[in-house]
Structure formats: C-alpha cells, structure tokens
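Have a look at the structure below, then the notes.
All protein chains of the complex are present and in place, except for one that has been dropped.
Labels run A and B following the written order; every chain starts at residue 1.
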Amino acid sequence: MPRPIVTLTTDFGEKDYFVASMKGVILSIAPNAEIVDVTHQISAFEIAEAAFVIDQASRCFPKKTIHVVVVDPGVGSARRPILVQSGGQSFIGPDNGVLGMILDRGKCTTRELTTERYFRHPVSQTFHGRDVFAPVAAYLATGTAPSRLGKLIRDAFRPALSRVQQTSKRSWCGAVLTVDRFGNLVTSFRREDFPTLGDSAFDVKIGFETVIQLATSYASMPCGELFAIWGSAGYLEIVMNQGNTAKHLGVGVGAPVDLLVY
Amino acid sequence: MPRPIVTLTTDFGEKDYFVASMKGVILSIAPNAEIVDVTHQISAFEIAEAAFVIDQASRCFPKKTIHVVVVDPGVGSARRPILVQSGGQSFIGPDNGVLGMILDRGKCTTRELTTERYFRHPVSQTFHGRDVFAPVAAYLATGTAPSRLGKLIRDAFRPALSRVQQTSKRSWCGAVLTVDRFGNLVTSFRREDFPTLGDSAFDVKIGFETVIQLATSYASMPCGELFAIWGSAGYLEIVMNQGNTAKHLGVGVGAPVDLLVY
Partner (left out) sequence: MPRPIVTLTTDFGEKDYFVASMKGVILSIAPNAEIVDVTHQISAFEIAEAAFVIDQASRCFPKKTIHVVVVDPGVGSARRPILVQSGGQSFIGPDNGVLGMILDRGKCTTRELTTERYFRHPVSQTFHGRDVFAPVAAYLATGTAPSRLGKLIRDAFRPALSRVQQTSKRSWCGAVLTVDRFGNLVTSFRREDFPTLGDSAFDVKIGFETVIQLATSYASMPCGELFAIWGSAGYLEIVMNQGNTAKHLGVGVGAPVDLLVY
C-alpha cells in the first residue's frame, strides 16, 4: 500500500525549528506518512504567492495527497482553519486566500476545522502550523473521515488573485503573478483564454518595455533579448534567455501587464 | 513497523554535496531510515543557534528518534564525538556545546563515540558529519546497542547558553537567544520562570527601546508596534505584527535584554 503523501508549503524559511516541528508532529501521529516539502520560502505573509505555488505544485501529485499551506499573518485571530477537498486531494490552511486558487477551480467541498480533539494541545496563539494544521493533516493521513474534522461551509475567502480585465475590444490588463527563481515574470494571462496569441501581431507592455515576440523555447532566442513564452504553468511569461527579466525590467509581483492584439 | 527517524541539523547550507553525502551514508547502512532535515542553515560555526534549534525541534518528534547535529568548528581536533540519550531519543554530535540544552534537561546518559568499527573509513580530518556522525546514527537506527558505540562519560561540555541573571529583587538580565526568520527576537526568559509576567506593570529594555505590553497573539496588536509575547518555544519574544523586529531595533543574537517588574 502506498504511503499517504503530505506536502508542506509555508513562509517559515528553513533556518528555524518551525518546519521540523510540523514534521515531528505529523510523524508522531502518522508514522507512515511521506512528507514532501513544496517550499518554505514563500515571501513572509505573501498569500498570493503561496496560492499560486500550491495551485501549480498540486497538479503533479496523485489523488489522496494532503497539502498543508501555512502563510498566516492572522494567526491567533478569528480567521478560520479550513479543509478544502478538490479533485481527490485535500488542502489544509487558514481561510485567508492561500487556498483561493484551489477554490477557484470549483467542485470543492470546504469545511471549517473545529474538532479540537484533532489539534495538538495546548494550542499556541502563534504557531497553528504545528498545533492545528499539521496534526489535522496527519489524522487525515491515517484515515480520519473529513466529516469528523468540522462542518461544511460555503463562504471560504476567495480573493481576486489571478484576474485579467478586458479594457477594450482588443486589449486586456493583467498583472505579474509571481517571479520565479530565474527572474522570469509569470503573468496572469492564461493560455486557455488566449489560445491564438501570436497568430497576429501583438504588444505586451510591462515596465518601460514592449514585448512583441512569442517564442516556443528559451533556447530558440538570442541571449539578452526580451520575449514572451507560454510557461510550464500555462501562463504567459515574460522572459530572457539566460537573463534575469525581473532585474532587467525592475518589476515584481503585482506589476501591471497590458496586452494589445492587432 | 514504523521506520526509524534520523534528523539532521547542520551549518552546511544546501548548495554543496555535504548533506547529500551524509544521507547517502545513512541510507547505505540503514536503507529503511526516514531522514528528516531540521535545518542546514545554522549560521556557520554558531553552536548556540544549533543548540536552541535542536532543543526545540526534538520536542515534537516521537521517542526513538535519532538526532544528528553537526556544527563543528573543531573538526579534526581533539574534541570528542558524543551520543546523548534523553527522553527516549538519541542525540549525536561533537562535544562542543551543540547538545548543551539537551544535557541541561538532566536525566541524560552520555557516551563518547570511540568504536571506530562504526565509522566510515578512511575517516577524513575535515568531514566527520559524513565519516563519523552519519554512520553511527545509521547503525543506531538499525538497532546497534548504544553500549557498543563507546563508554559512558560524565563531563560533556555544557556552555551557559540560555541563562538569566537576577540583578536586583525585581530585575533580571537575559539575552537574545535567537532571531527567527520573521525577525522576532527570542529572549532567554522562560515562561515557566515568569508565570505571572503581565499581572503587574513591567519594562523590557532592549536596544534603545522599552517594551511594556504583553500580547497573546500577533494579530491582536496594530502593525508596526513593538510588544512582548510568550512564543511557541516557551520563551519571551520581542516582536512586531508583520514587522521585522531585529532589523527595526538593530539587535541580534547575544544582545542584552533587561526585565524590570514593578
């Protein structure tokens, strides 16, 4: 029987005891769990960044995987801990938007995590990753029924994380969703919404530059030239071959991106 | 049967082959081991930081867990490799203080690791993590009796890592033990030693600031205000809601912290 997979996505970094504490709690309850780090380098308190990463990463994991996402500036406040089930996988985190792109997929069931029997006690006011989210994930991994963890809710928080607005018949305004480690700018334009992009001339305006080429691979373009590409996440990316686009343009997450199709 | 857990805490960083070499050695001897990284981002040679992290992290792991801690500026010198057993767990590292907070718990048995049969040969002068600590941990994970690894000792090194001194009837002097990834300052004042803090007025002086409020959660305080909180590690922390306290105050590990209770 395969081991239950539990993934972790946090803004805890890796220098402190935080992540290891969560893993110790999980392995104490579910010794058979296979723990996989997605990342602990979400920028501190950056909910949108975490929402994007878990949406992407989870797509490659098998059904039954349990994803724990803890970016939680409101820890200790009234924000609810939730469980979202979507596509056969489970997602656990605070109800602050980190699971927003999962909720946007539709066909979810969402529960508020209220059954304190499945928490680690005493529950601290500052570390729900260890005291609430990790133990609940571990109990789920051991086969605890979701219905035991709390009641269904219908008002989980869904921020407008990845929207594109149409501004005229042939123009749209989006934004930079995330900047990857290579400096590539992932924009909010999705391939499925613009399947024919590149069939006619277009402009992408970002920072002080205008991008007019759509390439099919990095290697097909000269080093140092700016171009667009459909990235592996299914979004339009503004990139350079072996260059750091974010540094070159001086733009980051949230920067506006304007698309005009001729 | 659950797999034996071996955790790793080092100052090796993650860019080199060092950590992977240790994991390869462990899995070659104990293919069934479950290896968990606590952190490899201890500041280079910072024994006190490692001592704090492993003390905290180990509390969440189940009995029988084997913790390897390698922060070892004296590698190749006469400092002894040791095994400390405490609370049903095993701790392996150099006898230079990294296991000091474990030893401070009392009720430990400590052995010097002298049985070279359990080392990887030839033993290099510069990488005992791979050649001494990893293989000994792996043999322990496969069920080797601790008594085979070396003789009991009673003089393991216990530096004064987390002491608080009383300076008058109502004042104490402590220090910053560690700075976490969010910039929160963890001080050496322990909750169990000051259970009534906050019942009457108090001052905490640190850097050029005086802190007079004790909060129960980050979210209960306005952004940008400095306050004290009992952290998830059981120590008094000086923090800001969504701000970096260490940068704000310009203080770091070892900075004095003065407590006055009125």
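Just so it is clear, a contact is a pair of C-beta atoms (placed from the backbone, for glycine too) under 8 Å apart; a residue touches a chain by one contact, two chains touch by 3 or more.
Just so it is clear, the model here is predicted, and its values are computed rather than measured.
Colleague: Which residue, B:G74, B:G87 or B:G183, contacts the hidden chain when the whole complex is considered?
Modeller: From the options B:G74, B:G87 or B:G183, the contact with the absent chain belongs to B:G74.
Colleague: Check the options B:V25, B:I92 or B:L113 and report the residue that touches the missing chain.
Modeller: B:V25
Colleague: Could you pull out which residues of subunit B are in touch with the chain that's been left out?
Modeller: Residue positions of subunit B that touch the missing chain: 12-25, 27-28, 31-32, 35, 44-45, 73-77, 124-127, 130-131.
Colleague: Quickly run down the residues of subunit A that touch the omitted chain.
Modeller: The missing chain touches subunit A at positions 2-3, 5, 7, 14, 34, 36-42, 52-54, 56-62, 65, 178, 180-182, 216-220, 229, 231-233, 241-242.
Quick note on the criterion: only the chains that are shown with their structure count from here on.
Colleague: Between subunit A and subunit B, tell me the centre distance in angstrom, where each centre is the average of that chain's C-alpha atoms.
Modeller: Between these chains, centre-to-centre, one finds 31 Å.
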